[in-house]
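Complex shown without one protein chain; remaining protein chains in place.
Note that the chains take the letters A and B in the order they are written out, and that residue 1 is the start of every chain.
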Amino acid sequence: MRRVSRGARALCLACGAALVAACGAGGPAPGQTVVVFKHGKLFGDPAPLRALLDEFERQHPGVVVRDETLPAGSDEQHQFYAINLQARSAAFDVLAVDVIWVAEFAHAGWLQELTRLLPPAERAAFFPGPIEAVTHQGRVYAVPWFVDAGLLYYRKDLLEKHAFPVPRTWEELVRTARAVMAREPRIAGFVWQGKQYEGLVCNALEYLWSNGGGVLSGGRIVLDTPRNRQALAFMSDLVHRFGVTPGSVTTATEEPSRHVFGQGRALFMRNWPYAWRLFQDPGSRVHGKVGVTTLPHFEGGIPAATLGGWQLAVNRHSRQAAAASELVRHLTSVQAQKRLALAYGFQPARTALYRDPELLAAQPLLQVLERVFATARPRPVTPYYVRVSQVLQSELSAIISGRKSPEAALAAAERKLRKILADEA
Amino acid sequence: MKLERELDRPLWYLLPGGLLLVVVTLFPLGHVLWLSLQRHSLLHGPPRFVGLDNYLRLAGDERFWNALANTAYFAAVSVALELALGLAIALMIARVRRGRRLLYGVILLPWAVPTAVSARMWEWMYDAEIGVLNYLAGTHVNWLGSPAWALNAAIAMDVWKSTPFVVLLLLAGLQGIPRDVYRAAAVDGASGWSVLVRITLPLLAPVMLVALVFRTIDAFRVFDAIYVLTGGGPADSTETLSIYAYKVLFQGLEFGYGSALAVSVFVCVGLAALFYARLMREALR
Partner (left out) sequence: MRSALRAAALALVVGYCLAPFLWQVITSLRPTAELMSLPPLIPTRVTGEHYAAIFHGHPFLRIIANSALVAAGATLLALALGAPAAFALSILRVRGRAVILAGVLGISMFPPIATVSPLFLVLSTLGLHDTLFALVITYTAFSLPLAVWLLTNFFGAVPREIYIAARVDGCTAFGALVRVVLPLAAPGLLAAGLLTFVFAWNEFLFALTFTATEAARTVPVGIALFPGLHEVPYGEIAAAAVTVTLPVVVLAAFFQRRIIEGLTAGAVKG
């Protein structure tokens, strides 16, 4: 019987330990309101954010703010929110939502309406793109927090060396890249994100928009048009005809393309602003050699950048809606956005901060970014955007990997998107 | 004799496990089956019973058939390789006399690494520009980026990761074979190869079946590894049933259709399991 009692004892011990550990954090003290702030991991020291939350606690006695992180990956967060909000979980009160989810979450009835935090007068203090993204059927469901948009990075030193100006059109970019590639060994012309994921849609939209095309117009799908076909043919040609973009673009996301450029192996790159800081690191191989500007456009088109970024919203089923709304107001205030921008290098959503001398001194890139953000466009604002994106990702990836022609892919995409919108109507 | 009275006792032994299974899994599984008969888009409001509509939609969904083809190919190739490789490695380890403990640890390493980490590691190794595979081989193949190669690259990663599972089971099985059997064969002067085929393999067959079934189940349900590696691309060439189901469920928020997809995985695996059972019975005859 010894073996049984030993095994039984071990078993009881393990279960007991697990139970003890399970009773971990303990509940709030009586009379205290706990507001839970759920957000993706911020890359850097958690102290500045915590300091902001502590400040809120001091201003609102009796309120405790708990800060819970999720993996930074957009997919994991979306999945997490879908499971929790569908189950009407009240486990968190304030959530950070990606710019493409607001319409979806609002339509599903998962977010509190926050129009009183952003009356029409207030909205002018933010960039127009994010405001468009957080408005659903005339009401505001989230407050913009941070902004992101696509940029063109270029190697100043190489352009100077070969006496080329910074390209303003896509055609110019291709000509410049081919010329420089002919003279520089092992340099790729133009790297961007072409893996089958959300980033691909961000890239492709920039081609579509800068040619005067797009996906939605007045709520209708207008995908299969000559302008769009032209734009996507160009995107495909970058890889297959001009040879300016390496074939490995079909696996490239932000980081791989950033690394290729950061190793000095590319002339141009399309990426988000975050890479700039990393290139300015002393150990970086391209330190001091990188310039940043707005993305090129097609002849006769206008420059366009895809909008990214995060907004703060309140859970519809939160039991502390009032306190949660106040926390949202606090975290999106001018002071808070400035402090977080200084600490984490994010780009604030409030336009006034782009004239702030202290912030400009710390992040000189903001001058360029202000221009870009003012015209950055949100991806099609519809509750079904994520499904739209899936269809687009699949067809766009087929174009880039050479499996489908742009015409065939656009036709297929239009057919599928019409079906989705028809099903949902 | 008193052994017969056992027959009213066995249920007590099944009870604790059965209870846990019922509490934890009965509702979720039933819920999935129930949802598969509903039209339930989270963006659409309350669910609506639609009977077998989702399954009809499945039958006409080309993306489903693409995912099924990818999954079947993935499962067939990876399981076959894992079984063959696992058997070879298990037999090899059994013959080693010294350093077996260390060897065992090394062989188990791929299985012990968390899947997401493993997948990132391989993603980096497969990178066309800065990956170590292309660097060492001097090639410039776009492993994960070309529709022709991507699924095979994923298979190679899964084989690396999962072969230890098979090795573990087969080693335990080999341990259970009584030594007298081999001594008798040695006395009869049987050759190494015929011992393997006539004695070892048949005795290992039951454990091999378990390994086969569970590896097939896992291969059909594969999600994490491929999702981190390729996200289902390029051009849906590595989109498996689970990845498609994930996208439908958690990105498209269509819980009804996604549940039908999950049930389709269940059905496929069930058919495969039945097939194996029949195969084993034939082989053992």
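Keep in mind that, in the parts below, contacts are C-beta pairs under 8 Å (C-beta built on N, C-alpha and C of every residue); 3 or more make two chains touch, one makes a residue touch a chain.
From a predicted model like this one, the values you see are computed outputs, not experimental measurements.
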Item checked: In the full complex, displayed partners of the excluded chain -> A, B
Item checked: From B:A59, B:A84, B:V132 or B:A283, residue that would touch the chain that is not displayed -> B:V132
Checklist line | Which of B:V50, B:V77 or B:I217 contacts the chain that the document leaves out | finding: B:I217
Next item on the list: Touching the absent chain in the whole complex: find that residue among B:V32, B:V77 or B:M280.
Entry: B:V32
Next item on the list: Using the touch rule from the top, list residues of subunit B that touch the missing partner.
Entry: 2-3, 6-7, 9-11, 13-14, 16-18, 20-21, 23-25, 27-29, 31-32, 89, 91-97, 100-118, 120-122, 124-125, 130-132, 135, 160, 164-165, 168-169, 171-177, 179, 182, 185-186, 192-193, 195-197, 200, 206-207, 210, 213-214, 217, 221, 223-224, 241-242, 245-246, 249-250, 255, 258-259, 261-263, 265-266, 269-270, 273
Next item on the list: Could you please point out the subunit A residues that touch the chain left off the display?
Entry: 1, 3-4, 7, 10-11, 14-15, 17-19, 21-25, 38, 40-44, 66, 68-69, 71-73, 76, 79-80, 83-84, 86-87, 89, 91-92, 254-255, 258-259, 262-263, 272, 274-275, 278, 283-284
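Keep in mind that, in the parts below, only the chains that are shown with their structure count from here on.
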Notebook entry, point to check: If you average the CA atoms of subunit A and of subunit B, how many Å lie between those two points?
Noted result: 35
Margin query: Quick check on the complex: what are the subunit A residues that touch subunit B?
Written below: 75, 78-79, 82-83, 86, 104, 107-108, 195-197, 246-251, 256, 259-260, 263, 265, 383-384, 386-387, 389-390, 393-394, 397-398, 400-401, 403-404, 424
Checklist line | Contact set on subunit B toward subunit A in their complex | finding: 41-44, 63, 123, 126-130, 142, 144-147, 230-236, 246-247, 249-253, 255
